[in-house]
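The block underneath contains the structure these notes are about, expressed in structure tokens.
Removed: one protein chain of the complex. Kept in place: all other protein chains.
Up next, subunit A:
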Amino acid sequence: AAGSSGGPGAPCRHHVQLEACESRAKYREGWRPRAVKVYTINLESRYLLIQGVPALGVMKELVEQFALYGAIEEYHALDEYPAEQFTEVYLIKFKKLQCARVAKKKMDERSFFGSLLHVCYAPEFETVQETREKLQDRRKYIAKATNQRDCFVLKKVEGPKNTASKNTEQDCPWSTLGSHVASNWDPPCFTSSPGASHNIAYPSGNQNESLLTSPHYDNNCAESSGYFDQNTFLTPSVHPGGHTPTASLMQQRMVPAYNGIDRFMPRTTHLQERKRKREEGNKFSLIGTSEDNTEVVIGPQLPEIPKVDMDDESLNTSATLIRNKLKEVADSVSTSVEKPESSSAKPLVKQRRRI
């Protein structure tokens, strides 16, 4: 028989947590101890295996935690997988490989309800078609990433000419069998995410990310995930119809952990985020909030009728200034204790005058 008993649900060699390497030379030592391991597209997967989950009936919390990193397609306990006493093993399938990558990176070795999680990829759960698509996505990604540099250089020259020659070389095996890859091949010149920004020594196998890259990685999540599937990019990440009953719960709890998953956030949360950023950054209050703090406002604040007339212009001015200051302080305090659930329940937008 070949390899390990690599059927789904059985322990595989690539699930084993390797010991961290102790003997690295200083210049290539990262922030976190890492094992010596190479990550290829074969090892990475939308499927993640999570070991070390305390057997406390915390599946819901576990899934919610992982859902912060992207839409989850499936999840269930793996009852037959060998587990340490008092722990359980779960399988979580992300909709996007990119999200699985980030979730793994962030959640591996994290404490969860008092227990250390061990998160690894579980590609043996993939169907043939899923593996095929994974490889195709990788192909597309490289094509776009490397073509992009050509784009900048060759903007004067016609793009299609180079594309055509690339097509015959790289995609000919496909053309005899079907043109579905070739048709996806039109290389748009991505202006939104310049190739230069992909200066990430990634995946996280034994990368010295601290030296070169980590600040960029999170921001690139959204952009590089666009490479994988441009169409899915634009649709909301959670489709209640296709999900388990806890999907709505996930939708509410999808507070962004970082900028990278902006585009996967449900619309209400996105608006909420924008509003919060606006409020925090805006001292000069061209855009303000109304008293109940749930409105999205656009445009400059209309002059209010003074609440108290002191019969003296200067006194009124002072009173107004004080009132405004009090309101400003009150706004900033109430914004910080605002809960996402309650805000999304209220209707938004009593719009102010637009410019």
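Some points to look at:
Note that in this section a residue touches a chain if its C-beta (ideal position, glycine included) is under 8 Å from a C-beta of that chain, and two chains touch if they have at least 3 such contacts; residues count from 1.
As a working rule, contacts and distances are computed from a predicted model.
You can't see one chain of this complex, but its UniProt record names it "ARMC7 protein", from the set "ARMC7 protein", "Carbonic anhydrase", "Sorting nexin-7" or "ATP synthase subunit delta', mitochondrial". The chain that is not drawn here is touched, among residues A:S23, A:Q85, A:S111 or A:S314, by A:S23.
Taking the complete complex into account, residues 1-8, 13-14, 21, 23-25, 27-28, 36-43, 123-128, 131-132, 135, 138-139, 142-143, 145-146, 166, 168-170, 172-174, 176-177, 195-196, 198-203, 205-208, 211-212 of subunit A touch the chain not shown.
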